[in-house]
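The structure under discussion appears below in the form of C-alpha cells.
Yeah, one chain of the complex is gone here, protein chain that is, but the others are all in their spots.
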Amino acid sequence: MASTLADLKSLEEDMLAQIDENGIREITYRQALQEALTEEMTANENVILMGEDIGAYGGSYVVTRGFQEEWGRERVIDTPISELGMTGVATGAAIAGIRPVLEIMTINFSLLAMDQIVNHAAKISYMFGGHFNAPVVIRTAAGWGQLGATHSQTFEAWYAHVPGLRVVMPSTPLDAKGFLKSAIRGDDPVLFIEHSLIYRNRGPVPTEEYTLPLEGSEVRREGTDVTLISWSRGAILAQGAAEELQEEHGISCEVIDMRVLRPLDTDTVVESVKKTNRAVIVEESWRTLGLGAEIAARIQEDAFDYLDAPVGRVGSLEVPMPYARNLERLVIPGKDEVIQAVLQALA
Amino acid sequence: MASTLADLKSLEEDMLAQIDENGIREITYRQALQEALTEEMTANENVILMGEDIGAYGGSYVVTRGFQEEWGRERVIDTPISELGMTGVATGAAIAGIRPVLEIMTINFSLLAMDQIVNHAAKISYMFGGHFNAPVVIRTAAGWGQLGATHSQTFEAWYAHVPGLRVVMPSTPLDAKGFLKSAIRGDDPVLFIEHSLIYRNRGPVPTEEYTLPLEGSEVRREGTDVTLISWSRGAILAQGAAEELQEEHGISCEVIDMRVLRPLDTDTVVESVKKTNRAVIVEESWRTLGLGAEIAARIQEDAFDYLDAPVGRVGSLEVPMPYARNLERLVIPGKDEVIQAVLQALA
Amino acid sequence: MDTGQLLDFYRQMYLIRRFEERAAEQYAYGKIGGFLHLYIGEEAVAVGAIAAMTEKDHLFTHYRDHGYALAIGADPNAAMAELFGKETGTTSGRGGSMHMIHPERNFWGGYAIVGGHIPLAVGAGLAIKHKKEDAVSVAIFGDGATNNGAFHEAANMASLWKLPVVFLCENNRYGMGTAVEYASAVPQMLTKAQGHGIEGEIVDGQDVLAMYAVMQRAVEHCKSGKGPYFIEAMTYRFRGHSMADPESYRDREEVERFRQNDPIPLFKQQLLDAEKASAEDFERIEAEVEEVVEEAVRFADESDFPPPSTIYDWVYFSDGEVGKEPERG
Partner (left out) sequence: MDTGQLLDFYRQMYLIRRFEERAAEQYAYGKIGGFLHLYIGEEAVAVGAIAAMTEKDHLFTHYRDHGYALAIGADPNAAMAELFGKETGTTSGRGGSMHMIHPERNFWGGYAIVGGHIPLAVGAGLAIKHKKEDAVSVAIFGDGATNNGAFHEAANMASLWKLPVVFLCENNRYGMGTAVEYASAVPQMLTKAQGHGIEGEIVDGQDVLAMYAVMQRAVEHCKSGKGPYFIEAMTYRFRGHSMADPESYRDREEVERFRQNDPIPLFKQQLLDAEKASAEDFERIEAEVEEVVEEAVRFADESDFPPPSTIYDWVYFSDGEVGKEPERG
C-alpha cells in the first residue's frame, strides 16, 4: 500500500537493531509490533493472526512479513476481502476461547466492520451481563500519502466514543510493543491503531520482556508556556514543533501524548494546563468532531479558571482528501500550522 | 419496532389535522414527513422511495404507510435486509439521475452502511472534481425504549464529522417537512435523522407548500441567564426543562435547537452565550465525543471572554444500553438531569 | 428413539409455546417492554435441532431466541425474569428478550442485528478447529438474513476453511413484513449456500423428528471434516413479527392455512396414532408445563430490578463487578 519499493528494500536494514549512545537498543515501530506478536504467539498457542494479505504478501505494511512461513497457515490466516465478516469471525473465535489478532489493512476499511466492532465486540461483555467476553484485538493503520479521498482518513474519534471498547494509538516503538502485548493478554476488545508513516521510526525498546497497561497519557516533553496535546504521528509532529518553538521563539511547550484514546484520561492534560494556562491540540482528523473537540471540552470543564486563552485545535481542512500533492499538503496540518496555533494561543 | 399496537391504533386519529387556538393547522411529525414525501413524489416522477419494510408493512415507524398501495412497487420499493447494498444502490441511482429517498430503519443499522455513506455518497462530488453528484436522501431514526444495547443508539456526532454530507435532525413537524422537501430537491447527499419518540408530536405546519434551507440553528425560547443547546428530542426536553426552571427557580433559559448538524452553525449559539454567559448542552449520545463536545469546544473558542462558567454537557451514561427499564431510565438524561446541570452552571 | 425422548420433545415444544403465550400476556400487562419476537409455530425447529447437539457444541442465534434458550436448558424462571428486566434474569436484565444466553451449554446468545451473529458462529467454528475439538458451531438465522452481506462473507470463510459450522436457516416465509419473493432473488435460501460450495438440504421445519434427523446428519457431516452444512427449515410464524406488528402484509386465510400445520398437535397426534403415548401422558406433561410457566411468571414478577449501583458493571469485562464509572458519566 503506502509503503514504497524503496521502503521495502530498506526493510532488511530496519531489521537490524541499533544501539544508541546510551547503549540502549533502538528498533523500529514495525519491529516492535513484530516482537510483540512473536512473543505472544510463542507464549500462547491460542493466539492466531488473521487479516487480508498478512500471509504470503506479508501484510500491506509488511508488519507480518515472514510470519506465515514461520507459524503456518493455521496460525497466520489470510482472509478474503470481507472486513465485516472477518471481524465477526475473529470476535466469535474470541468468544469461543482463542485469541485472534485481526489486521484490518487500514482504518478506512474498518467502516465496513463498524457494525461488528460497535454492535458486537464492544457490547458482548455488558449486554450479556458479564457472563462471557470477546477479547479480540484489531490492528489497523491510519495514514496518508497521495492515497486519495477514501484511503487517507483517520477515525479514532469515532471508536473512542464507544463504551466497552479500548482504543490505543501509540506513537513510539516502546508503547507499540507494550500495548500490543497487553491487548492480546487482556479481557476486552481492543482497537489498536497504527500509522503508516511511522513504521520506520526508531525508538528505545528493552530487550527484556515487558507489557504496558492500556491507560493513561504521557508527558513527552516538559514545558511551562503552553500544553501541546496529540497522539500517534501527531505527537511526533508536536514534539518537532515544540523544539522549533523553543529555539526560534523561546517558547516552552509541554507535550502530552494521549496514547490511549478510550478510556480517555484527561487528568494529565488538565494538570498540565493548570500549570501552563494554555493548550493547543493537534490531530490529523477533520477538526469538527475530531478527538480534539472532546479534549478541549474537558479542559474548559476541568481547568476553566486556569485558562488564559481558548484551547486551540489544529486539524485537517474539512474536505475529502485530494490526490494532488500540493493540495494534500494543505489539508494535513504540518509543523508550521502547529507553530502558528501556539503563537496564537500565546498572543 | 418501537411503535406499539396502541400507537398504531391511534394512527387514524393522528391523521386528522387539528386546528390550534390561533386557527393554525397542527399535524404530527410523522404526518409532516408523509406530506413532504407525497408532495415531492407528485412533483417529480423520478423521486422514489426505498427501504426495508416500507411497503406492505408501512415502514417500521409507519411513516410510509399506504404509500406502496398509492404509488406502486416501482416507486415504493421494499428492499432486502441489505443496508450496505441498498445504500449503494440508492447512491448509484442518484448518480444516474433519479432521486431515491432511502429509509434505513434505525440509525443503529446505518453502521452497516457507513462505508457507502462516508466513502461513497459523501465523496462523489469532491473526489470526482465536481463533474457529477450523488443527491441521495437517507432517512433514518434514532430513539430508544427498552430496545436493548444494539437498538438504542444515536450516531449523529459521527456523521456530522464528514465533509460532503449534510446532516439534519429536526425536532418539529415544521422543520421535518421543510427540510425533507429541500433534501429531496437538493444536490447533495443528506442524512435525515428522525427520532422514534417524537413521531406523534404535533406542531403547526402551513397548508401552503414551503421548503426550508438546510442550514442554521433556531432559538426556540428567549432567555437571559443561560443558553440551553440541543436538537431532535433533546430540544423538546430542553424546552420542558426551561419552563420548569423558569417556574420553579426563576431561571431564564434561552433554548437553541441546532436542527442542522452539518454544516454545523454555532454562530447563533455563540451570540446567545455572549448574552447569557453560560451554556449547557443536552444530548442523548454518550457524552464523550458526542456532538456536545464540538459545540462546547467552539463556544470556548468563540466566546471565551464571555463565559462565566464552564460549558456544561448532559449526555447518556457511558454504557451499552441496558434493557431493564429502571437502568435505561438512568442512562438517558431526563428533565431532572438537565435542570441539575443548569443549576450547576449557575452555581 | 425411546418414548421418553419423544415425550420430552413434546414437553419442550409445549413449554416454549406456553412460555411465550404467557409472555405475550405479560407484555400486554406492561410487565415486558421493547421487543418481544414470538417463536410460536416454529418450535419444532429449535427442539429437534438442539436435541442433536452435545455439550461441546456452540450456538448463536438471532433475536427470536426464547425457543432456543429453553430448548438448550436455560431456566424458565431466569428466562421469564429476563423478559421482565429483572436482576434474576439470564443476563441480569441487561439483554432482554433478544439476548438470552446459556453459557453452560455454549449458547452465546441472542443477537439483534440481522445476520451479525453468523460470522460470530463461524468464528466459534474456527476456534473449534484450532483447538481440534470434536464439536460444531451452529448458527440460527432467518430467510431474511441470507440477503445480508454478513451471511455471505461468513459462509465463504466457513466453506473455504472447511469449518465445522451448521447454518440453520429458519425460512418462515417473511422477513418482518416482507415476503421472501420480494426480498430474495432465489426462492430457496439453500441456493445461496451452494453458491459458496456448501452442501445442505431443505426440510419440513414443522416436523420435530425430521429436524432432529437432519441435524444429526449435519453434525455428522461437520465432524467428519467435510466442512459446513446448510439446513433450510421450512416453517411459519403464527404471530406477528413482534408485538407491534399490524400484519398488514399477509391475509388471515394464509395464516389459518399454516396454523393447520402446527407442530405441537401434529406431533401429539402422531404419537397417539403410533400408540407411543396416551392421552394421560399428554395431560400430565401439559399440567407440569403449566406449573413451570406459572412459577416462571411469579418468579419474574417477584424478582427485583437490577440495583442502580450495578449500572457500570461489566462495561469492561476486565473491570468486572467493580464496575468502575468511566472517567466521564
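As written, the chains take the letters A, B and C, and residue 1 is the first residue of each chain.
By definition in this document, a contact is a pair of C-beta atoms (placed from the backbone, for glycine too) under 8 Å apart; a residue touches a chain by one contact, two chains touch by 3 or more.
Computed from a predicted model, the values in this text were never measured in an experiment.
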Shown chains that the omitted chain touches within the full complex: A, B, C
Of A:26, A:53, A:243 or A:302, the one touching the omitted chain in the full complex: A:53
Contacting the left-out chain in the complete assembly, out of B:119, B:153, B:196 or B:285: B:119
Footprint left on chain C by the chain that the document does not show: 147-150, 152-153, 155-157, 159-160, 182-186, 191-198
Sites on chain A contacted by the missing partner chain, in the whole complex: 1-5, 7-8, 52-53, 55-58, 60, 78-85, 108-109, 112, 145-151, 287-288, 317-320, 322-327, 330-331
Chain B residues touching the omitted chain (full complex): 46, 48, 74, 77, 79-80, 82, 84-98, 100, 115-116, 119-120, 125-133, 135, 163-164, 166, 186-188, 263-267, 298
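Keep this in mind: only the chains that are shown with their structure count from here on.
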Most distant chain from chain A, judged by the mean position of its C-alpha atoms: C
Chain whose averaged C-alpha position falls nearest the assembly-wide average: B
Where chain A and chain B are represented by their mean Cα positions, the distance between them in whole Å: 32
Rounded Å distance, chain A centre to chain C centre (Cα mean): 40
Residue numbers of chain B (touch at least two other chains): 84, 108-109, 112, 148-150, 288, 318-320, 322
Two or more partner chains touched - positions in chain C: 93-95, 99, 111, 113, 149, 315, 326, 328
